[in-house]
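The complex appears here without one of its protein chains, the remainder shown in place.
Now for chain A:
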Amino acid sequence: MANGRAKKEEVDYDHGWKEFLYNKRRGTCLGRTSKSWFQITVFYIIFYALLAAFWVGCLAIFLGTLDDKVPRFYGKGTIIGINPGVGYQPWLKENPDSTLIKFNLKNPESWKPYVDQLDGYLSKYKNTNGTRECVGDDNNSNLLADGSAARPCRFSLADFDKAGCSAAKQYGFKEGKPCVVLSLNRLIGWSPVDFAPNSVPEQVRDRYKNGSIALHCDGTNNVDKEHIGKTTYVPKEGISGKFYPYIFVDNYHQPIAMVRFETLPRNKLVLVECRAYALNIEHDITSRLGLVHFELFVQDKKE
């Protein structure tokens, strides 16, 4: 035939969406018969099972190439880098985006969450399994060589208890003199480098001790600097250096220090910036390296 349409094959289509949902004539639901649905379901189950297997296989092979003590990339020139940040506690999970510590002296319930959080945070130091007492110059520097026999130094909370930052005293919250935990971010292989005796920064010159990381807290802005009042550092010299370098072992005790705000004003928000000082800690406000920000707000009015 030179011209004209070829006769159309008769294909039965659904007419309208109702027939698309269920077509009695052809026994189709959503355009497919039950057999067709079964086939396509089985196909996709098999397809995805095989794909998942392939993916898991690839991942397993890759994970097999990893070291279980150190990540492939750490230290200098990597993303995590060699400049630690500073962390603080108590921080509440319930309000993850907030760095505000706010309580009312007239209401014990208001500081309970902070006390509970600190209790939880410090409880890990009660577990002394696999740790050892490090007295004098003993430190963690030989941990790497020890391998699996490594026993990290034990951190004691005794200093805090003496300074009135004990759990029993509810970390000073009850008296309106809250103790805040400060810690330096753990970086594998990082140890503090001492300042030369004449170059110790002014802020910590009075209490700096070689081998330790001194801390200094002050108001973020000038107003805050006026309000922050007296601060006490526990221990005085800051975070002890004998727990460095950090190594990934069971029950590593991270050294911490506390700062106790002795004369906080009532009913005033105070923005606090705490910096850590060692020769190899640089401070960068935008990326929060070597420092931490939080806010304190102590109330004493009846609610």
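Definition applied: a residue touches a chain if its C-beta (ideal position, glycine included) is under 8 Å from a C-beta of that chain, and two chains touch if they have at least 3 such contacts; residues count from 1.
One rule holds in what follows: contacts and distances are computed from a predicted model.
**Student:** Under which of the names "Trafficking protein particle complex subunit 5", "Thioredoxin domain-containing protein", "Small ribosomal subunit protein uS9m" or "Na(+)/K(+)-exchanging ATPase" is the non-displayed chain listed in UniProt?
**Tutor:** "Na(+)/K(+)-exchanging ATPase"
**Student:** Of A:F160, A:F195 or A:Y246, which sits in contact with the chain we cannot see?
**Tutor:** That would be A:Y246, which touches the missing chain.
**Student:** Quick one: which of A:T99, A:S156 or A:N280 touches the chain that's been left out?
**Tutor:** A:T99
**Student:** Touch as defined at the start, partner being the missing chain; which of A:T78, A:N107 or A:T263 qualifies?
**Tutor:** Candidates A:T78, A:N107 or A:T263; residue touching the omitted chain: A:T78.
**Student:** Identify the residue among A:L51, A:V193 or A:L279 that touches the chain left out of the display.
**Tutor:** Once the missing chain is taken into account, the touching residue is A:L51.
**Student:** Which residues does chain A use to touch the chain missing from this display?
**Tutor:** Interface residues of chain A facing the absent chain: 1-6, 8, 11, 13, 31, 39-40, 43-44, 47-48, 51, 54-55, 58-59, 62-63, 66, 69-74, 78-81, 84-88, 91, 96-99, 183, 185-188, 246, 248, 252, 284, 286-289, 292.
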